[in-house]
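Removed from the display is one protein chain of the complex; every other protein chain stays in position.
We just call them A, B and C in the order they show up, numbering each chain from 1.
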Amino acid sequence: MLKAFFHILIFPGLLFLFVFGFFAEYADRKLYARFQNRIGPPWFQPLADFIKLIAKEEIIPEEADVKFFKLMPVLALAASSVAILYIPIWGEQAVFSFNGDVIVVLYLLTIPTFAYFLGGWYSRSVYSMIGAVRSLTQLFAYEVPLFLCILASAMLADTWSLSGMVRFYSQHIGYWFCNIIGFGVALICLLGKLEKVPFDIPEAETEIVAGSFTEYNGRLLAFIRMSFNIETVAGASLLAAVFLPFGLNLPPAAAFLCYLIQVFLIIASISFLRALFARLRLDQMINLCWKYLAPLAFLQVLFNLTLKVVLPR
Amino acid sequence: MHESGDVKIPIGPQHPALKEPESFLISLRGEKITASSVRLGYNHRGIEKACEERTYTQGLYLIERICGICSHSHSTCFVQAVEEIAGLEVPARAKYIRTLIAELERMHSHLLWLGVAGHEIGFDTLLMYTWRDREVVMDLLAALTGNRVNYGINTIGGVRRDISSKQKEEILRAMDILEDRTKYYIDLAKGEATLIKRLQGVGILSHEDAKKLDAVGPTARASGIERDVRKDDPYAAYAELDFKVVSVNNCDVYGRTLVRLGELMESFNLARQVVRKIPEGPILAKPPRKIPAGEVVSRYEAPRGEDLHYVRSNGTEKPDRVKVRAPTLANIQSVSKMLEDRYLADMPIVIAAIDPCFSCTDRLVALRDAESEKKNTVAWETVRLKGIEWHKNRGTDFTSLNKKLTRLFQHA
Amino acid sequence: MSRPGKIARLLMQSIFKKPATLNYPAQKSGMPEGFRGKLKFNALMCIGCKMCMRDCPSGAIEIRKIGEKQFEAEINLAKCIYCGQCVDSCLKKALEITAEFELAKLDPAQLKVILNAGNTENPKG
Partner (left out) sequence: MNEEKIRQELEDKFSYLKDAVNIKRKGRIFAHVPLGEFNTVFAYAVEKMGFLALSAITGLDRGDGVFEVIYHLNKEGRVLLNLSVMLNKGNPEVNTVTSYCPSADIYERELMDLLGIKVNGLAPGHRYPLTDDWPQGEYPLRKDWKGIIPNKK
């Protein structure tokens, strides 16, 4: 019981996630700045921003549904924090695992998007509503290829548990290369999930101010930003566990270090990608997802199915 | 026309897509724009009226502050008008210096635009790089004129500062750097797929519409109208310089991007020619304090298009009427046309593509009554005290913090 | 040929380059020579013709007589637009511009600067 509390609240739960989330934000912003030949923020900037927001007055729009408006950021934060418990980070075994937890993690990571949608919808501002609808529309575009890629990887490993997949891939390093298309597609889909350029359509600043979050401020905005950070960590950890599980069969400390490196690599690629492109339009984004990403993900599934038959176990 | 069933979203007066206050109302059906309308006037500062109450010298600095980006355009246009009324012969060297500053201003304005365009379509990396390179021109302008914006190089009868041979070398060096960079941006504009996807076919303004709505500057030139005051009605030293008018037939935002990039290349050329050809001589013809009566229309090709000033004098130290028609006012009327049947996502870039400058567009009238000023404006101190009081009631004492802050500032 | 991610090489190069931005209050780049900043007043040269007052577009400068052939200038830095017209208008070169531009103060009263023979640039208090 005490151990469970420790896992949920301290490691790898909330406290660890907060710290790592801040680090993820810092790394992302710093790298983004360096890609653009800027200095970038100092290391404490994300923390300072968080404290500033927490200290601010909370303003709730008169028209908004107060209950939903307040609940949604917390829900998003909770859902993305829980996901980490099923992802192995200091060895081959996650804190909790069962056969099928990969599906649970995927859905847990979908909940924040829904929360943003509902939060935006219930804040009753035109910008928020347009942003909310956009984030939902976008969800249907990137979710399919993302799920397919992870499914393909799971099929090859013949298990529905993340811990199982890690165990399989760290024993069969060669198989990792088979999933390379899937990794690329999943990385791009992760950009959509995290609403980053080129898929920051739901919060396109120059069009709809801040999308779903236009009306959020103070503490609630701090929660939303935190949940984005944690979602970044969780999403990156998921991709790391599924597609880059090297070194996790080492002793815990070394394995944890490997995990940190993997997550950092994924965050670095995210900030590289977001410095690389212009924001797409919603119709172009959906086109891209269905015309290119989804077929590629299918290809990966077919490829892995064939592999499973051909290759010896 | 706006219909009642559609979602109406206000873009402005305060909106991240607009760098200045101006209000667009956009009707949406899904993501599609069904109607749009614009309300101008939020930046109305009473400059035209104020000019009537200032001497020509004072008015010049006010005119220069109509707009921060094209300040040289407005001031040159104004002094040209005044000089024409007064019959002043401006020395050739002064004309060349005006031309040089004008072209440097065009460079910084177009680079700035490119960055803003990048930002509007979510390509912040482009913004950062173009604005970094823009600093080269800004530094040059600061060194040549004494300020980064509002250069104050013009005065009635000539210019206020000469350029030295050392500065000439600096200009040439800067031109090489910038040309190199601009070539890269042209490459990027022609090769980056996401950029092209967002710009091509967006904000169409056909050749006929551009003519009908009297579009000016790059907006018109991107629709195949080869119109440039520098060529059509040469002023300053342009008649003696060799350049070509850049125009394309794309009719969309992409075309406007290409025109501006092409003009950048022409500007580098022009600046080099100025440095090579600039004659020796005086830079100022002494103007009379009282300008004889007369009326003049002066034109100038600002980075954003044709700038037109009408000045009427009545023989005193002060002008009788100054009318400013900034390029944006001519172009803004075509925005509704460009937004027809586009997506909401195209709205920022379509508006940005005419390079709007609303502070140029709106001028005029301020309430001058001192009494009303006292009543309407709340002093900064009052606001501060109110804020401190409010926080004190909630349990935070800012007075001690404020003391520390003040001390910190005094030390710095 | 158009393809996505054309800017990639530039991004990778930038990682290893010195950033173009400055960490402002700690690092300063300064302004070039001849930058139009705060005014400097040589009281000894002033003849009190008040041409500067007449030409100032914003009414920021006031020349006052404080004694026999002695003048002081009151400059309102909040009103001044740093155009330098007064320097051009001055018949005796009593006014000069300096490159000093960081003039912000917390208290607006401190922006009124009185310059005379005793202090040409920075008065105390």
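Throughout what follows, a contact is a pair of C-beta atoms (placed from the backbone, for glycine too) under 8 Å apart; a residue touches a chain by one contact, two chains touch by 3 or more.
Because the structure is predicted, anything quoted here is derived from the model rather than measured.
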item: Which displayed chains the unshown chain touches; value: B
item: Options B:Glu135, B:Glu179, B:Asp233 or B:Glu340, residue touching the unrepresented chain; value: B:Asp233
item: Contact residue for the chain not shown (choose from B:Asp187, B:Asp214 or B:Asp242); value: B:Asp214
item: Residues from chain B at the interface with the omitted partner, ascending; value: 37-41, 44, 46, 48-49, 84, 211-214, 227-229, 232-233, 295-297, 299, 306, 308, 310, 312, 320-321, 323, 325, 329-330, 332-333, 362-365, 367-369, 371-372, 375
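The rule we apply is simple: only the chains that are shown with their structure count from here on.
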item: Topology of the chain contact graph, where touching chains are joined (line, ring, star, complete, other); value: complete
item: More contacts between chains, A-C or B-C; value: B-C
item: Chain of greatest Cα-centre distance to chain C; value: A
item: Cα-centroid distance, chain A relative to chain B, in whole angstrom; value: 42
item: Rounded Å distance, chain B centre to chain C centre (Cα mean); value: 23
item: Residues of chain A whose C-beta touches two or more other chains; value: 35-38, 275-277
item: Sequence positions of chain C contacting 2 or more other chains; value: 4-5, 7, 11, 20
item: Residues of chain C that touch chain B when the two form their complex; value: 1-7, 10-11, 20, 25, 31-36, 54-58, 81-85, 88-89, 97, 105-106, 108
item: Residues on chain A engaged by chain C in the complex (per definition of touch); value: 31, 33-40, 272, 275-277
item: Contact set on chain B toward chain A in their complex; value: 7-10, 15-17, 28, 31, 118-126, 128-129, 132, 192, 194-195, 197-198, 343-348
